[in-house]
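Omission of a single protein chain aside, the complex is shown with its protein chains in their original locations.
Then we have subunit A:
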Amino acid sequence: MNSGSTYITGSCVIRQNRVYLNGSLLWEADSALELPEFLRAGYDRFSGQYPKFHKMDALSKLGWLAAEVLLKDTSIHSLSPEQTGMVLSNRSSSLDTDLRYYATVKDFASPALFVYTLPNIVMGEISIRHGFKGENTFFVSDVFDTALMSTYPAQLLAETPLQACICGWVEVMEQAYEAVLFLVENKQRNNAIPLTEAALSALYQQKNS
């Protein structure tokens, strides 16, 4: 159960070539862009100057981009590295990249693809980018589990050194993708809302600002 002292202090939703920050539409790319082109356009718009981005698989690029947007105006970097953790989830694990890697095996197995054949690598890429060293966990489930995501991060904030936790859903399978990240903290900031299953569900289902 949530103790009642954990808050959602930020959200980022990326789907249908649109990027939402805290419920507001931040950027809409050409709907004709396929996922790789959309991710590159998002990188150019919100970041740049991070060449390792181009080496990532689509799942890591998507999660990395969502984290970039989610955290851009926060004070999370004032915390020590061990105080920020992550709890992410998705439906397809790393299957999209697994299949791409498998396709290379009959010729020359790609080391660069192989290193992304685990879903939790996306958390590693986000951690490297932001210097996070806190606990992190990746779950695989058919749908976004609001019950789990409203309780487990709250438990981590209550019982471990974590002061902030990035949680949510990062899914990629072929051209289908969706990222919904939340910043959860045990401090009530402006526009923060209590972390509850209903709040997560409402934010996850938002379609338009």
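Everything below uses one rule, namely that a contact is a pair of C-beta atoms (placed from the backbone, for glycine too) under 8 Å apart; a residue touches a chain by one contact, two chains touch by 3 or more; residues count from 1.
The rule we apply is simple: contacts and distances are computed from a predicted model.
Peer 1: What does the UniProt entry say the missing chain is called, choosing from "Stage 0 sporulation protein A homolog", "Oligopeptide ABC transporter (ATP-binding protein)", "Acyl carrier protein" or "Integral membrane protein"?
Peer 2: Record says "Acyl carrier protein".
Peer 1: Given the contact definition stated above, which residue among A:Ala112, A:Ala147, A:Ala176 or A:Ala202 touches the chain not shown here?
Peer 2: A:Ala112
Peer 1: Considering the entire assembly, which residues of subunit A contact the chain that has been omitted?
Peer 2: Touch with the absent chain occurs at residues 51, 54-55, 108, 110-112, 115.
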